[in-house]
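Please read the structure below before turning to the comments.
Left out: one protein chain. Kept in place: all the others.
Take a look at chain A:
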Amino acid sequence: MPSSVMPTSSREGGRRSPAAISVQGLRKSYGEKTVLDGIDLHIPEGTVFALLGPNGAGKTTTVEILATLVRADDGRASVGGHDLAADPAGVRSVIGVTGQFAAVDELLTVQENLILMADLHHLGREEGRRRAAELLDRFELTEAAAQPGTALSGGMRRKADLAMTLMGDPRVIFLDEPTTGLDPRSRRTMWEIIRRLVDDQGVTILLTTQYLDEADELADRIAVLDGGKLVAEGTAEELKRRIPGGHIRVRFAEPEQLAAAVQVFEVAEADQESLTLHVPSDGSLPMLRSVIDLLDAASIEAAELSVHTPDLDDVFLALTGSSRRQADATTQLENVR
């Protein structure tokens, strides 16, 4: 078997980057219910890819299939150059998985959990201890090393879980909702850790999340998954640009100034209460400049000016809204059953 990575043309048709994860037409259903309805993914090496979607969109199923836990009904996939169907053992040798529910042995201490991983990766005594100490230090878990899993806080447990995943030095890491249920501070810490992983070690990460800010913060590319289908894919910026709603917001000190400005901008919407004017905009610099120029030309003084681009929340709601009714209907049907 050639171990070289299968080249897959990227959608932009530009530079071809080797894919760490490549997926075509992945399908999975449980009984009547279709969980994945033909997923295609191309994730270049050394990047973070976020699968974004509401609960039940198929995020976890995608990860379980790619991590060899669940067999797909149809479709092809390769992870780290290993074909998922033909060589699952090869896939297992390059991946690390941190699941939605932390997989730490609760009766063992953090240190023992790490050594367990070292033993299962056949690292040898010395190397196992060295790597465990290094990870404990890096994740600030050294003080908790002798505590059993049951005694850990949510944030520490996630860190311990990720540390266990890293003991095997995986090239491809699956993070299934790594910060769900964490307090804001622990979330920040996890983000920090995840970012450093990519920067320092060049690993590839497939992240699933239902938090838009998390995808925005961490991912190079984002795919929005809804009802088992990818409804959009791109960088955070590309996704934001895809939907309307951007505008330039101009606030005035006096009602007269607002009235004068309304005369200048025909397409704008005025809010008398807050003395603001919303001028539709794509957020580009020339557009911004022309707004300022028009105000200057009419000698209208503005108190404040800000540019509002749609955030991922707008994108998310716009993209997943269409199938929402369908999903609601499905839920209803399930409840009847």
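Everything below uses one rule, namely that a contact is a pair of C-beta atoms (placed from the backbone, for glycine too) under 8 Å apart; a residue touches a chain by one contact, two chains touch by 3 or more; residues count from 1.
Everything below uses one rule, namely that contacts and distances are computed from a predicted model.
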Quiz item: The chain that is not shown, which UniProt protein name from "Sigma-70 family RNA polymerase sigma factor", "Transport permease protein", "Nucleoside ABC transporter membrane protein" or "Multicomponent Na+:H+ antiporter subunit C" does it carry?
Solution: "Transport permease protein"
Quiz item: Who touches the missing chain here, A:A19, A:L36, A:A50 or A:A67?
Solution: A:A67
Quiz item: Per the definition of touch given earlier, which of A:A57, A:V97 or A:L258 contacts the omitted chain?
Solution: A:V97
Quiz item: Where does chain A touch the missing chain, residue by residue?
Solution: 67-71, 89, 92-93, 95-97, 99, 101-108, 112, 116, 119-122, 148, 164, 168
